[in-house]
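One protein chain is absent from this view; the other protein chains keep their places.
Think of it as A and B in the order they're written, each chain with its own count starting at 1.
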Amino acid sequence: MKPNKAKHFRSIFAHIVLIVLSFLCLFFFYILIVNATRSHAELQKGFSALPGTHFLDNLKNVAKDGSFPMIRGIVNSLIISASSAAICTYFSSLTAYGLYAYDFKMKKAAFTFIMAILVMPTQVTAMGFLRLITKMGMYDSWLPLIIPSIASPAVFYFMYSYLESSLPLSLVEAARIDGSGEFKTFNYIVLPIMKPAIAVQAIFTFVGSWNNYFVPALIIQSKNKMTVPILIATLRGADYMNFDMGKIYMMITVAIVPIIVIYLFLSKFIIAGVTLGGVKE
Amino acid sequence: MKKKKRTVSYAKWGYIFILPFFITYFIFSLIPLADTVRYSFYEYYRSGIKEIGPNFVGMANYASLLKSDMLQYGANTLILWIIGFIPQIVIALVLACWFTDARLKIRGKQFFKVVIYLPNLIMASAFAMLFFALFSTSGPVNSILMSIGLIHTPIDFMGSVFGTRSLIGFMNFLMWFGNTTIMLIAAVNGISVEIFEACDLDGCNSIQRFLYITLPMIRPILAYTLITSIIGGLQMFDVPQILTNGQGNPDRSSMTLIMFLNNHLKSKNYGMAGALSVYLFIISAILCFIVYRMTNDSDPDGSKKAAKKAAREERRRRK
């Protein structure tokens, strides 16, 4: 009976830890939503744990402000983040597969190179990046926000580790014997196996792109191309007459909704407990 | 002969598959990077709206950075990273084990799995805004602590070095532990069920199972987590930036390397920023090399080494 008791204790302990952690995680959403229901004046006076009555007012203020394209911003962010996530995961998988499944002379060099650039902080190249974008005529466009995500060393490395642990090369051989072309093998055999890894990295990339402020703020200029973080910064930088904390919290809340929906949608892949890899030896 | 030809024709595909990555990287990162490195040898900045330079100054930028408080900021970054990372990796490992342990029945597993990643969805800047309000001297955390009688005078969280650093570490932990957990769960799920079953049959307890099966098996992903976390730590910026209004107060003790870099970018000091970037690059490369070596040790239990030794013995004997 002793192991059972220990197991029981372990289970209770696990639940307590999980509940505390979940409380911490949800608490901030609660605060955010509470703050979004309070007027600027109430917010200025300090914190309250109880919701206020200004939810609709704030929502109206955000949505109806003609000079502040909230819906537009969310749509823009959706397009940019979704495209980034899609091409980032696809090309990272492709690169990882290319380095994992094939033998070629530059293989080792290419891998070492990617590992070396993995550590490069993005801020390092920001100024040169901006100059380059301007020269290429891509200033104030979405392309420089999307295309560079093709080369994401970190995502590549994740995909590579994943392939290492879950794609037996025998499977690729088998496909070849069946007469499948290389691209077809990748698209129809390898990609499905990588689904869980792609789902995980798609969420991460999407969130990263959605919340990115630094680069879009440098590049985007036109109001109708602005993304959500820039809009929030614009609100926060508003002059004293239009400065409205309730509006800011509401905007943050509104901005979180789409991303949560997408997260819940994608998280099914992970939570369903898809085991890594298609074939186990 | 035939076989060799086949290998050659496949190699072509390897190049094709990795080409998009390298082209993109070359254009969008390498060219700007070359710019950065080049300017690190120049005196090049804006004074007001006037541009000064670029004048070639050799290693002067590097030298003057060494004389600045750069090392102190490096230490700050390291401390902040450790405060946030140690609990993050520990909790993530524990959670990943719990979630994947079939014997441990956790109610609402799905719910917990979904919830722990949520903090990562909020923008760091918005998160820091909330923290700032919660932990201010007259904020709710202080009033709760006072009302339950734990403290008598409000704690000045953001006024002390320890308080500020702990808050930053705590925020980083909260934002990233879910991310790490998800990654580790994916890794543990990749371990074949039979291995666990065999282990159970052998009667090993959860701790043994964790140490001897889980940990070695998820090593590649663990290495990935460590490396990305180190990079993330080196790049730590928005949380301390917003929590301390970009000052790294008190006494610049929460100033991270990227905040330092940001200060140079803000003053449009391309030369100095370039030199600092190069330093940053070297530091992170060294760190990652060490971690990569440590975790990708291809010979975890010494068996290969033993085999090699045996082979050598064999050869010697043959001679």
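By our rule, contacts are C-beta pairs under 8 Å (C-beta built on N, C-alpha and C of every residue); 3 or more make two chains touch, one makes a residue touch a chain.
Simple rule for what comes next: contacts and distances are computed from a predicted model.
Q: Pick from "Methylenetetrahydrofolate reductase", "HEAT repeat domain-containing protein", "Carbohydrate ABC transporter substrate-binding protein" or "Purine hydroxylase delta subunit apoprotein" the UniProt protein name of the chain that isn't shown here.
A: This omitted chain is identified in its UniProt record as "Carbohydrate ABC transporter substrate-binding protein".
Q: Could you tell which one of B:F28, B:Y45 or B:W98 touches the chain left off the display?
A: Checking each option in B:F28, B:Y45 or B:W98, the one touching the absent chain turns out to be B:Y45.
Q: Contact with the hidden chain only, please: which chain B residues?
A: On the side of chain B, residues 45-52, 68-69, 132-133, 136-139, 154, 156, 158-161, 245, 247, 249-252, 260, 263-264, 266-269, 271-272 touch the unshown chain.
Q: Extract the touching residues of chain A with respect to the undisplayed chain.
A: Counting over the whole complex, chain A touches the hidden chain at residues 40-41, 44-47, 66-67, 69, 217-218, 221-224, 230, 233-234, 236-243.
As a convention for this text, only the chains that are shown with their structure count from here on.
Q: Could you grab the centroid distance between chain A and chain B? Build each centroid from C-alpha atoms only and quote it in angstrom.
A: Using C-alpha averages as centres, the distance is 16 Å.
Q: Any idea which chain A residues touch chain B in the complex?
A: Checking each residue of chain A against chain B gives 7, 10-11, 14-15, 17-18, 21-22, 24-26, 28-29, 31-32, 35, 46-47, 49, 91-92, 94-95, 97-99, 101-107, 110, 114-129, 131-132, 144, 147-148, 150-151, 154, 156-158, 161-162, 164-166, 182, 186, 196-197, 200, 203-204, 207, 211, 213, 229, 232, 252, 255-256, 259-260, 263-264, 267, 270-271, 273-277, 280.
Q: Quick one: which bits of chain B touch chain A in the complex? Just the residue numbers, please.
A: It is residues 7, 10-18, 20-22, 24-25, 27-29, 31-36, 91, 94-95, 98, 103-107, 110-127, 130, 133-134, 138-140, 174, 177-179, 182-183, 185-187, 189-190, 192-194, 206, 220-221, 223-224, 227-228, 230-231, 234-235, 237-238, 258, 261-262, 265, 270, 273, 277, 280-281, 284-285, 287-288, 292 of chain B that touch chain A.
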